[in-house]
Every structure is written in structure tokens, then in C-alpha cells.
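The other protein chains are all here in position, but one chain of the complex has been omitted.
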Amino acid sequence: MTRVAVAGAAGYIGGELLRLLLGHPEVEVVGAVSSRFPGKRVDGVHPNLRSVTDLTFCSADEVGECDAVFLALPHRVAMTQIDHWTQRSKLVFDLTGDFRLDDTEVFRRYYGEEHRAAHLLGDFVPGIPELHRDRLRTADLISVPGCMAMAGVLALYPLVVRDLIDLEQGAQFDARTGSSGSGATAGPANLHAERSGSMRVFAPTGHRHEAEISRHLGLSAAMTATGVEAVRGIQTICHATLRPGVDKQTVRRAFREQYSEEPFVRVVAHQRGTFRYPDPKILLGSNYCDVGYAVDEDSGRLTTIAALDNLVKGGAGNALQCLNIRMGRPENLGLTFPGLHPL
Amino acid sequence: MTRVAVAGAAGYIGGELLRLLLGHPEVEVVGAVSSRFPGKRVDGVHPNLRSVTDLTFCSADEVGECDAVFLALPHRVAMTQIDHWTQRSKLVFDLTGDFRLDDTEVFRRYYGEEHRAAHLLGDFVPGIPELHRDRLRTADLISVPGCMAMAGVLALYPLVVRDLIDLEQGAQFDARTGSSGSGATAGPANLHAERSGSMRVFAPTGHRHEAEISRHLGLSAAMTATGVEAVRGIQTICHATLRPGVDKQTVRRAFREQYSEEPFVRVVAHQRGTFRYPDPKILLGSNYCDVGYAVDEDSGRLTTIAALDNLVKGGAGNALQCLNIRMGRPENLGLTFPGLHPL
Amino acid sequence: MTRVAVAGAAGYIGGELLRLLLGHPEVEVVGAVSSRFPGKRVDGVHPNLRSVTDLTFCSADEVGECDAVFLALPHRVAMTQIDHWTQRSKLVFDLTGDFRLDDTEVFRRYYGEEHRAAHLLGDFVPGIPELHRDRLRTADLISVPGCMAMAGVLALYPLVVRDLIDLEQGAQFDARTGSSGSGATAGPANLHAERSGSMRVFAPTGHRHEAEISRHLGLSAAMTATGVEAVRGIQTICHATLRPGVDKQTVRRAFREQYSEEPFVRVVAHQRGTFRYPDPKILLGSNYCDVGYAVDEDSGRLTTIAALDNLVKGGAGNALQCLNIRMGRPENLGLTFPGLHPL
Partner (left out) sequence: MTRVAVAGAAGYIGGELLRLLLGHPEVEVVGAVSSRFPGKRVDGVHPNLRSVTDLTFCSADEVGECDAVFLALPHRVAMTQIDHWTQRSKLVFDLTGDFRLDDTEVFRRYYGEEHRAAHLLGDFVPGIPELHRDRLRTADLISVPGCMAMAGVLALYPLVVRDLIDLEQGAQFDARTGSSGSGATAGPANLHAERSGSMRVFAPTGHRHEAEISRHLGLSAAMTATGVEAVRGIQTICHATLRPGVDKQTVRRAFREQYSEEPFVRVVAHQRGTFRYPDPKILLGSNYCDVGYAVDEDSGRLTTIAALDNLVKGGAGNALQCLNIRMGRPENLGLTFPGLHPL
């Protein structure tokens, strides 16, 4: 039994962590920390957990020693609290942006401030099982990637690692996201009447997840992020240029080979069918990231597509997958929910 | 291990049955029958089952003997095929409307035709664990109720069984439903552009589920059914008149007592909170039916509210709960998914 | 040219008033009052008015004498500011709840406080052209009804005025509404992630619009109000009992006769068709209220249905219709937008 605490447990990622951790057969939740709602019942904030738990939120100081802690805090808060948490738990999973970049200069450019725990940046292993599984088996500090970064990286990694795309030309990412990514404390711009049905370009350039993609793929990523009508769900389209001579078969083989053994990555690129490319609609609540591709052989242009649930494979579920790896358990333990259709 | 077949497996209820049955630890799916897609992969129709199953659809004739069969067929088809299925399986769960009424005259009025297997009507036990748990332990023919009927019955039953409402005045039900209730073969009126954002009164009077409610509650139910913007989810509001002297405390006690031991009915009637009354939004994918109430003591008017996922507690999940009861297993086996928030 | 001011111009009703008044050929907007955004451009808050107007918001004190003022203020504010506005304008259209009831005791019960301008209650004429057209031709103080009240009243009035329903039994109203009814300053419960896809019973009993319906129809109304997935749009279902002997034809005739000359009420009760009953989906942006009915002759139960856009016929458009009547102009001047389909 792994005894875990969640900091930032009243947020959307925090709630999803609780849902998954409470349902995990070998995990015990010993602390759900919320600075906003200490003493309040957890199911008063996360109504889907009614009858699942009688837990109440506690303060950070009330959490004693535990085996693992998950930081689902606002950006900037994690790096100020990191000492507090490493003192209580050998194993820390950070789900904020604070430890996702390994270069303080890039951090400053994308986050607009100095890093406050720069000495730890090198110690965090990226929580991307598909790229860093071996390191995750022994890592104590794990930084779970941003939701759009996760999708973007998985969408292009099989080609980058095989040197199939023209890195000179960089890659353009179009990310679409639901409103839950703005969190439970979002402001008036996220009122239902304002957000419903919108296609809101909230970051035409310079989104923070762009820096993560560039880091992990070793190329210059340019990302546009748009909020579309959805609560959960991320879809990332990637435009890149294939190296001369790379054809559709090669691309196909790269994806198949790369992900054939992955428990949570499915290659979806069919000739026909309503869901022939990755669509988050069928992934909500699940830990899958579906990836697909299309090639225009005349022009050498490549389009890849990735979809996931931003709160699961783009956050809480991915963190739990990392915990499973770290503890030597089956990766899909507590993560077998397949998604719903129709929904 | 219970060996089961699903007839009508390509529909929405059929797909949900497959999702739940494939995830059930003591069930083996031996047949997924579809007259439309024989030979086709199941996950080609139900994309959420990709990587979950390699099953293909088969024809009704290809199904051999099995322990239980679930009929998720179009209305009218079940009563014509019932002999076929009882010959293959001792245990039959019918999820159509064909065996939900026990009075052929009422059947004729609501379905507009003669019943073709009237001799069996008396043999079917209603698949409502909350009313008929003991009978379900030994029943071989089980008729799972309509989704709106299930919600309507559970919303008023605690008061009816305690004789707290004025039966003379009947009860008025307002049911709202998502589009999945129209099924996977719905027509052009259910195109996204036509159905999206609508509040479509498709049955101002005389909906078939009304007859079920009247039957189970022993009163005159008048139901209006409206399609609202949702894919899954049912909410039923019930208006009734309390007997003189019945106050809010009595109503509260009735609900608490009735459902305190029920694994899948929660009483939700809080003083405050965004989700203080039953809302299907937090129930999707789960087998819960949430019920709540409000009393206007001045006028003696009662309002009760029930919410559920029409494909789960309003169909496939409820059927599986009945199977668990019938097989003497824990009722929640394979049904522990708690729902998602936000979604 | 009528010179008008709008108080509360930064809200959703205020914005809709501006859209309609700016597009009206015989109206000049001389003041758009906002206490939150004085000096800010109107189209910074109402982006649909970009390139339509260069107006900026002003404070209440900056408004000089004008011909008519529209109060789209928060509830309770109108009655404290009423003297301010009657000094500036002979003609006042109040769109808040403050002057909708004529009984201070009923006001206290539904609004939970004392009325602060009770002496004026009798001077306000209800802004319901369909009931009070003649009085509106000369009224100086006009109280525009609540959106759900407007729908509820129009849905039942033809039968009440002809004494066709059993008043003893009262009438039950089930109102469904979009999120814009909560206004531009709604709280976290109305965040997109919380409100999207919900069926939220926010007033199972005792909604304020219930009191208006009871007043105008002279019966005991019991209303349940539910937020459903929509930004704009109201639908109200009404359940009542017909007097003995009243058949469907009589009901049909009552509706036809009552509304045949009304420019903005359409009777929609067809035998078939996707939109055979009133649905707000096709009314958004228009000033129509569609009404329909269904009769269960066996039981004598009546169901009526009304739909409208809460910001137009349920607010700003209806107010403008009243202004047109008051100024002796064609009622539909500036109100001819027919609605969109599909939307």
C-alpha cells in the first residue's frame, strides 16, 4: 500500500487525482490538501466522489510523512513549497509548470519571472513514460508535462527519433482545449455564457507548453492554443515537413513500431469511419492518448494528430501511470476505464 | 464465470452493455449480435472499446447456449425473438419496452399494436432492484425498465410506499433527456445541426415510460418528455401533492430510510452547493441514480428530482446490477466507476 | 426620434437593449450607464457591437434629460434609484424584479425584504402587450416581466381568460433556462466547466417568477426552474387540468383566437415535424414567443409549452415592443429579425 497526499486537491487536476487514487487498489490517500477549503468535505467540492469517500480537506501542515505526494498547485506555488513537500515525502510528482523546463533562461522567457528553485531543475525527470520509462523506475522527483505538450510530443516523437522530419523547418502545432484547463478558479472570461460555443485563441504564440515540446523534441515548435467548446479534451494537430524520400509507409511504420507496446498510446489512422483520427470525445475519463497521421506525398507535408483527456493522460492519470512505474506495478493498475461512447 | 451474449450489440445500449460486461471480472462475453454489422469488429462501431476487445459481431444464429442473454433490440423485435433467446439461455434480460407492462390493454394503448407474446408478460420480473430485489434473486426473465421510468419511479416511490402523497391528484413528470436515447439509427431530426441546443418536446403527453411509472407507483402519471442539449443523461422532475400534515421532515425521512442501504441510489437535497440537487452531469458513465426533493409547506406541493445516465442506470448498468443480484454476487461488481467532474 | 438611456448597460440585458435600440430607426441612444465600466467603450464589453457604435459607458449622473430610460439593473437597485430616473425621464421601463408585483406582502415573501418604493407599485403597468396593450399606450412607468414569467403567462392565458381550466388545481410550471439569465457577473457556479451540460435545478420551488405568473393568471402557480445547456433560451412547460367537457378543439380555438393578431406570438402545435412544438433554438435573437399545447382527452390533462429568447421577448425586445406601443409606432419596428436555423 502506497500512502499518498495530494496538494491542491480542490482543483480540477486535484479532484481527478483523488478519483483515480481512491479507486486504486494499492494506494491509500492520507491527505487532501486545500488552502481554500480546509475542513470541508472533499465530496462537497468534487460531487462525483459522493459515497466514494468521507475524506475532508486539510492544510499542508497537517500532512505527515507519506510515500508520495502529488502537487496539483497553481503555477509558481510548487517551486515555493517544494522544500516543504520533499521533507514529507521522498517521492514528489509535480503537476505544475514549475519543473518542466531544464533551462532557467527559457523558463524566464515563457513564465516571465525567475525560477525560485533552479537548483532542483536538473533533478526532475519528465513524467513521460513513453520517452523516459527507465528513468522513471527510480526517479524521486517527477515533473508531469503539460496537457498540450504531452499530446504534441507523442504526436511527433516517433518521427523525430527516427530522423524522418526536416528539423530546420520546425513544426507548427495547433492545440484545441476544453475549459477545464483553466481550472476551478477561472475568472469571468470563463463564465458559461462567455465561453460556451467559442473558438477562443488564447495564445496565438508563446504558450508555455510550446517550450516543453521544443525541449522534448529538440526542434523549434510554434504552437497556437485555442479554447473550443468542450469541458475536457485536448487535440493537437502538428504540421511538419518530411525529409525527402520519406513516404507514408515509413511514417506508418514509425508510429506502429514506436507505440506497439505502449499501454496507453493507440495509433488511430484509418481509411474510414467516424472516429478514424484521434478525437478526445471517446477518451474522456480514460488514460489513453490516441495518435494519428496523414501524409501528402506530393508536397512532403506531414500532419499528425493527438488527442487525450487533459485531466487524465494530460495530468492526473499520467501521474498515476508514473507512480505505477516507479512502484514496479502494472502500469494500468487503477487506469483501466476505457472511455464512453457516445458521450 | 457467467457466459453472456448481447443481442442488438451495435446500438448504444448494446455498446454500453459490452463496455460493462467486458470489464466485469466474472463475466465472459460469448456473443455480440448485430444484424447490421455481422463480421465487423466491435470496436469499429464502439470506438471506446479499441484495445479492450478484438470481438467481432455475429448473427443471432451463431450464438450457442449461454448463461444469460441481454436483449438491446429495437422495440417490437424482442417479443418476436423471445423464443429464439429463451431456447439458448435460461436467463434473459430484456432492455426493450416489450415486456415492461403487464396489461395487454395498456400495452395496446401506449404501443399502438397487439402484443405478440402476451403469455409471457406475467413471467417477467421488473428489473428494479430497489423495488424487486428479492424476486430478482431467482428470476429467469427480467424486464429492465425505461430510462425515464426508472428515474420517475425512484423519485416518488419512498413517498408512495409510505402513503404520503395524494394519489387522487396523480403526479406530473417532466423528463429531460439527451440524444443518445434516440439510438444509433436515429433519423435526420437528430442531426447535430437540428438537435444541438434544442429543447424539443417530443412527447407532451402519452410517452410510453409514463405507463411504466403508473404501473409501478399505482397512480396516474402524466409525463412530458423533452430532449435537451446532452448526449447522455436523464432528469425527471415530479410534481405531486402531499397528504395533509405531511411536512418536509417526513419527506426527508422517507427518502433517507428508503435508500440508506441502496448501493446505487443517493439522496441529494442540500441547502447549498452547485450540485445540491440531482444533476446527470456528474453521473455519466456511473450506475448511480441521484434523487432529491423540495417541499413547499404552505401549499403542500412536493417536487422530487431524479437524475441518471440513461445508458447505465437507465439501461445497461441497471441490467448488470440485476445480473449481479441474480448470480448472488456483490451488486456493484463491475459497476464502481463513480462519474467524472468536471465533464 | 426618441432619445433614450440605458442603466445597467454593461449587463446582458443591457447589451441586448443597446443592440436593439442602436438598430432602431427612430431611437437615439444618449446614455449607456455602467457603474462598473464608466469611460470604457461599449464594444469592449459587448463585442458584437464593434463597428456598430463608438459609444462609451457613462455614470448615472452624466445622463441628462431624455425621453425614455430602461433600467437593466440588478434586482433591488432599481427601487433605490427610481427617483433619480423619474426625474430625468417621464418614461421609465424597469426590467428588474422590483416593480413586477403589486402586493408588498407577496414581494416580501419572494424577495425576502421590504419594498423601498412601495408607493409606486400601483403606478407600474405590466409590460405585457398581449394582456395590457391599451394601458401601455399611455403608461409612463412600465415593468417588464421576468423571462420565465412571460413564457408561463402566455402559455396559459388564452385558457384562463376563457375559463377553460380548473383553477382549484392550480398549475405546475417547469421552466428551463440558459445560462445568460444568471447575468454577466455570475459566480463560480456558472463557470463553463461547472455549468456546461448540466441540468441544474436551481429553484425547485419558490422562484420569483412564480409569483408573477400567479398574479397575472389569478391562480396558484408552482414553478420549478432548471438551468439546461444553452446560453439563451427559455422553455416553460405548464401542466393544468381542463374543466370537464373542454376538448382539444376548444383549446386549439382558444389559442388561435387569442393570438391571431399578435405580432410576436405564434401558435406552434403541429402533427409532425422536428419543430412541431415551441423550441427556443429557432428563436434566438428574435422577439417571438412561440406557444403550443397538447391535450390528453381521457384524463382531461393539459400541457402547454412556451419558448422565447430570455434576453429578447423575455427582456430587451419586449421592452422595445412596449416602447413602440407607447410611442404609437408599428410594434415590430426594429424587431424584425426572424431567428436563425440551424444554430
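As written, the chain order gives the labels A, B and C, with residue 1 at the start of each chain.
The rule is simple: a residue touches a chain if its C-beta (ideal position, glycine included) is under 8 Å from a C-beta of that chain, and two chains touch if they have at least 3 such contacts.
What you see is a predicted model, and the numbers here were worked out from it, not measured in a lab.
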* Who touches the missing chain here, A:59, A:104, A:185 or A:205? -> A:205
* Asked: In the complete assembly, which of B:179, B:241, B:258 or B:324 touches the absent chain?
  -> B:179
* Structure fact -> In the whole complex, of B:34, B:190 or B:321, the residue touching the missing chain would be B:190
* Structure fact -> Against the hidden chain, subunit B presents residues 12, 178-180, 182, 184-186, 188, 190-197, 231
* Structure fact -> Those residues of subunit A that touch the unshown chain are 169-170, 172, 174, 176, 188-189, 193-194, 196-201, 204-206, 220, 222, 224, 226, 228-230, 233, 235, 237, 239, 274-275, 277-281, 292-296, 299, 301, 303, 305, 307, 342-343
* Footprint of the hidden chain on subunit C, which residues? -> 12, 15, 19, 23, 44, 46-52, 180, 231-232, 266, 268, 273-275, 282-286, 288, 336-343
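Following the convention adopted for this analysis, only the chains that are shown with their structure count from here on.
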* At the subunit B/subunit C interface, shared numbers over all numbers used: above half (same) or below half (different)? -> same
* Counting in whole Å, what is the centre-to-centre distance of subunit B and subunit C, each centre being its mean C-alpha position? -> 37
* Asked: Among the residues of subunit A, which are close enough to touch at least two other chains?
  -> 12, 180, 231
